[in-house]
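The complex appears here without one of its protein chains, the remainder shown in place.
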């Protein structure tokens, strides 16, 4: 019973690439956090310490910066596709390359009511994400097969009513009271997988549309549970976009407990809450089309090795 | 040469108070992080373990929640004044009370182009702050003397040009090249002290005005150094508001280094940067009126004990 | 082409359970961070908002605290098995339950050279982990099938020599110099899967043994690459323990760059380094037996939904 190398991957994580575009006085900026992961024929590096097939992570980082100049940084999905296809197509030992990008958004500072040409303020907590995987071409010509999983994280939303929770399963450890009116709050992570090999004309437009659909779903559904809210948000996203094959949602239930003011002779009809840190509920689900194609390695990330 | 108790204070830190206002279908929320600190006649608690003068931090926390109902949470300065005056006026051993509030801001989710009545999204990183100190009245009637220091933190701004750095002092350890065009970026902390005992009709209006003045100052000054930028931002704030006695600014210089693309045969005229984490420059200054009154304990905080 | 619910799970995350054992004057403490995840027949909760099958996350949290009393908290693997089997065996709709535990370790404070009976100091950064998955029994009697994945995280190690990196693949973006002597440093995450249904007499002993094998492997192998170091560490762990089926290792390469002191006329033969934050290399691999049994849901965690 031999011991052998299993799955493995390596890359450079969190290169902070900032790209400035200058067209006359008016500048644009793109502010990215870029990570690469390569898989392929790296057995000898592990078992014999032989680096002949190993492109250094330093070179991968250099590539992130160089392509930001050579190909430019437009929509993050295009930039990540450029990078992933480069590694998958140009570096022979690579069987698949994954490029993850977080984008931090900036808005123009307003001066005397006018947007300033080169001064920016970082905008909300929410981070836009993409993770692109491209299959190695093994020396053959042609464009690598690719998957794009885009998303957002840290979108913190709250509804101060329109949420209840009742009729649940009770066991001997259940003490929770049913409620017909509570605060529902979460910090949403959403990730949606586009159809294989699809390259959109405007990823930005898709992003804005899905983001808006998710927000509207959260707002308008009278929630019987966070599970229901997430499913309906996901369903609405898939209904809105034919090019999205699947969406995964992860939502901590950020509990807001009604403060007990009765010892002070005060009534508290849904007015004063304590926002708790831990523990928190965690609700996760995927919503997909019933004929969904094989996602291949689209969802394989660094987290599989970390738990 | 005896050993004695020196300065001391205690309180409850980081009570997460969320207040919902419901007027019919339309809700408002205020989301706060509230900390209290009491100073006074607490020697026996330290030297003899006698708690007779010690109001538990649990009671202080209860007060934060109870006053959110009894007095309400409008502008954070008013809420902090209510709390500080309560402790200073009602709790006999207290010689001064300090209440610090951070406010996290939410905006309405837009549904079909209309702001939703009870669904909110947390807005930008920037946090609004206030720290109110009130002197104990020692049993006398009347309103405690009070100081209000309001501010903001985590306001991340960047200008992609309009900043240079040259003509500096050189020593034998100086290798920095002069530059006539660089990225200038910071995460601004600003704190301004209002005139003693001043109670504004609209703290919100003052906040918005000062914030805008700071942003416009950052944007419009052609910067010869971050020191100059901060001073001019502070001066503009004091010029805009007679009721502000002093402003303190702290600004990490978030370095953006031009990526060296020359090994790849690429020119990089201010286009591709690496955003560094550490180390960072740190520039701090106060701007004040030349007849500024004694700030009393306005600036005394918990950090004096922590470094 | 219908839209349907895909994979889903929910639970309570990060209950901070602290257990004190008192035997006379001498106390023991266990300090845990406990998370639960349930999978099963929860379709109606998502699609219809019907909670009839949903055990509240609040009840799950209560169970974590109650079982800490009823069954006690000994080795974290046993405690997690108790919890996972409880949910899998007692809650009818559950098809599988996952319980994750982080343990923070404390050592006794030494007083006059003797360990104190009830005063403790938190010890190193390193966190011990386990993740136990148990299959639902669908009403049948008997013990649920279970998997135990134990591990550690945040084990920060550094070797100041005995590491080189050369002979690597070069492309047009490669500028890295080869080195025959560098600092190798990482913050190790390791997770090893025990054979299915195995219940050890002493999980503690296994933990200590594997931890020591990993440390010794890091120390003693003359490293040609972090890949090689990780593989050998993993192989040694599997050689040491027949009951371990597989180990996964994730290691950021925490770069230490030699400071360039030549402008100051100073030589720097491996003496003064700058410890960089980002970007960092990330090296990950699994080491397994060649006849490894199906891991079932052993590795399914919350991260699959978050990226």
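In this document, chain identifiers A, B and C correspond to the written order of the chains, with residue numbering beginning at 1 in each.
The criterion applied here is as follows: a contact is a pair of C-beta atoms (placed from the backbone, for glycine too) under 8 Å apart; a residue touches a chain by one contact, two chains touch by 3 or more.
The structure displayed is predicted, hence computed values, not measured ones.
Across B:145, B:200 or B:286, the residue that sits in touch with the chain not pictured is B:286.
Checked against the full complex, the candidates C:52, C:124 or C:138 give a single residue touching the omitted chain, namely C:124.
Mapped onto subunit A, the interface with the missing chain covers residues 172-173, 175, 263-264, 277-278.
Within the entire complex, the positions of subunit B that touch the omitted partner chain are 1-16, 35, 37, 42, 45-63, 66, 90-91, 93, 100, 129, 131, 149, 151, 153, 165-171, 173-176, 189, 191, 223-225, 227-228, 230-231, 235, 238-239, 246, 248-250, 252-253, 278-291, 299, 301-307.
Subunit C residues in contact with the hidden partner, per the touch definition given at the top, are 15-22, 27, 29, 31, 62, 65-66, 68-70, 106, 109-112, 116, 118-125, 155-162, 183, 212, 215-216, 218-220, 256, 259, 261, 263-264, 266, 268, 270-277.
Everything below uses one rule, namely that only the chains that are shown with their structure count from here on.
A separation of 23 Å divides the Cα centre of subunit A from that of subunit C. For the pair subunit A and subunit B, the distance between mean C-alpha positions equals 31 Å. Annotation for subunit A: residues touching 2 or more other chains are 15-16, 62, 66.
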